[in-house]
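Note that one protein chain of the assembly has been removed; the remaining protein chains are unaltered in position.
Right after this comes chain A.
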Amino acid sequence: MLARMFQGIWQYRGFVAGSVRREFESRYRGSMLGAAWTVLNPLAMILVYTVIFSEVMRARLPGVDDRMAFGVFICSGLLTWGLFSEVVGRSLTMFLDNANLLKKLNFPRICLPVVSMLNALVNFAIIFALFCGFLAITGRLPGIALLAFPVLLLLQLLFACGLGMLLGVLNVFFRDVGQLFGILLQFWFWFTPIVYPTSILPESIRRLIQLNPMTPLIQSYQNLFLYGRWPVWTDLLPLLLSALVLCVLALGLFRSRSGEMVDEL
């Protein structure tokens, strides 16, 4: 079944690539600066976080006496969380958004989650390149430990795709899922140590936050970019397990309900 899925994606690679390109192009179509906007937006965001937090608010990480450190800390968590929420968010509505295509044309449905993920990845690639540029200019590139980054990213995508697809299918049948997840995502964001380090939390809450599978992932990113430290792989085991479980559940649900899904759209 997996083989057939990949075969379908491969056969429709033209459609997948075309969709990603069109989505990217359609965002700045009709504007004068064109593709520049796709860079300007994330650039502004990075500047806001580094300047506002590091300079204006004088936020400091406990134990690190460096003006830039908080900016790097916050960006490494925020950008990767952004990727996560974009993948899940897009997957959540991908079947509803493409209802017309699904109802009228016969193509491998599995292409849609792939397109959603790639779209989010393109956006992330731009912002991440800017972030790396910023690190290089300030002399903060993490060095050899950067090799761990693709592994972390892959793990994160696996988790996001599994969750996104599961919710995406459910959202077709129960539209409340989309609304509910929007709210949950906000709580989840603040329940993950992205804009604050866990060290400022009381012990009881800190233990609770460690149960969040996203916590070790975000911390790994922060340690990687802030201190150039390798991730502690065993900490990521719960995330890997939940990612695998989610993917199996999502594929199972997708397979058993994809016929009924078209009738419901």
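What we mean here is this: a residue touches a chain if its C-beta (ideal position, glycine included) is under 8 Å from a C-beta of that chain, and two chains touch if they have at least 3 such contacts; residues count from 1.
Just so it is clear, contacts and distances are computed from a predicted model.
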Chain excluded from display, named as in UniProt, from "Succinate dehydrogenase cytochrome b556 subunit", "ABC transporter ATP-binding protein", "Bifunctional protein PyrR" or "Response regulator transcription factor": "ABC transporter ATP-binding protein"
Residue in contact with the excluded chain [from A:Leu2, A:Met32 or A:Leu105]: A:Leu105
Residues of chain A (touch criterion as defined above) contacting the omitted chain: 11-15, 18-19, 22, 25-26, 29-30, 100-107, 173-174, 176, 259-260, 262-263
